[in-house]
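Omission of a single protein chain aside, the complex is shown with its protein chains in their original locations.
Per-chain numbering from 1; labels A, B and C assigned in written order.
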C-alpha cells in the first residue's frame, strides 16, 4: 500500500476536478475565448496539480519515509535520497 | 478571434493529451501505485500545462499585444499591463 | 538605453536589498540557525528576485518590444521570440 492509501478518495476527487478543469480549457480554446482568460485557468489547474503533489509528498514523508527511517541504514538513506529527488523535480516543474 | 486562433488545433491536441495524463494519474492512484511514481507523472503533466501557457502567451504577444501596440496610447498600455500580470501569475503558479 | 533605464534606481535598490538578504543568509548558516528558518529566508529572497524579473520584463515589453513592434517585420518577430524565450526561462527557474 502506498503512503497515500488512506486518503486515496481525496486525491481522486481532486484529480477528477482537475480533469474537469482541463476539459473546461479545451472548451475555452474551441470557443475562441480570450488568451488571458485561458492562461488564468491554466494557472488555476497548475496550482491544483501542485496541491495534489504536496499532499502526496506529505503522506509519503509520514508513511513510506518514516517507515524506512525506522528501519534505518541504507533503506532509510535510499528513501530520503529518492524523496529529495522528487522534491527537486516538483520545485523545478 | 483570439491570438492563438490559427494554432487552435495544436493547443487542443496538447490539452487532450494532458487530459489523458490526468486520467492516467487517476488510474495510478486507484491502482495504489507508488507515491514517487505518481509524483513524477504529476511533474510531467505540470510541465505540459506550462508548455501550453508559454505557447498561448507567445501567440498573445505576437497578435493581441502587437495589434494593441500598433494602435498605441492607452490601448497599448492596458494590453501590456494585462500581459505582465498574466506572466506574473504564470511565474508564481 | 535599455527599457528599464528610467526605473534603474528602483531596480538597483531592490537588488541591493536582495544582496543584504543573501548576506543575512550567510550569517544564518554561519550561526547554525535552524534549517527551516534558513529555507524560509531563501524563499523570501527568491520571491524578491522574481519581482525584479517581472518588473524588468514589464519595462521590456513597454519599451523595447513596443518599439520593435512599431518597426514591424522581422525586427518585431525576433523581439517577441526573444521575449517569449526569456519568459520561458523565468517560468522554469
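For the reader, a short list of remarks on this structure follows.
Throughout what follows, contacts are C-beta pairs under 8 Å (C-beta built on N, C-alpha and C of every residue); 3 or more make two chains touch, one makes a residue touch a chain.
Not measured: the values here are computed from a predicted model.
Touch, as defined at the top, links the missing chain to these shown chains in the whole complex: A, C. Listed by residue number, the positions of chain A touching the unshown chain are 50, 53-54, 57-58, 61-62, 65-66, 69-70, 76-77, 80-81, 83-84, 87-88, 90-92. Considering the complete assembly, chain C touches the hidden chain via residues 1-5, 8, 11-12, 15-16, 18-19, 22-23, 25-26, 29-30, 32-36, 38-40, 42-47, 49-50, 52-53, 56-57, 59-60, 64, 82-83, 86, 89-90, 93.
Here is the rule we go by: only the chains that are shown with their structure count from here on.
Centre-to-centre separation of chain A and chain B, using mean CA positions: 18 Å. Residue numbers of chain C whose C-beta contacts span two or more other chains: 92.
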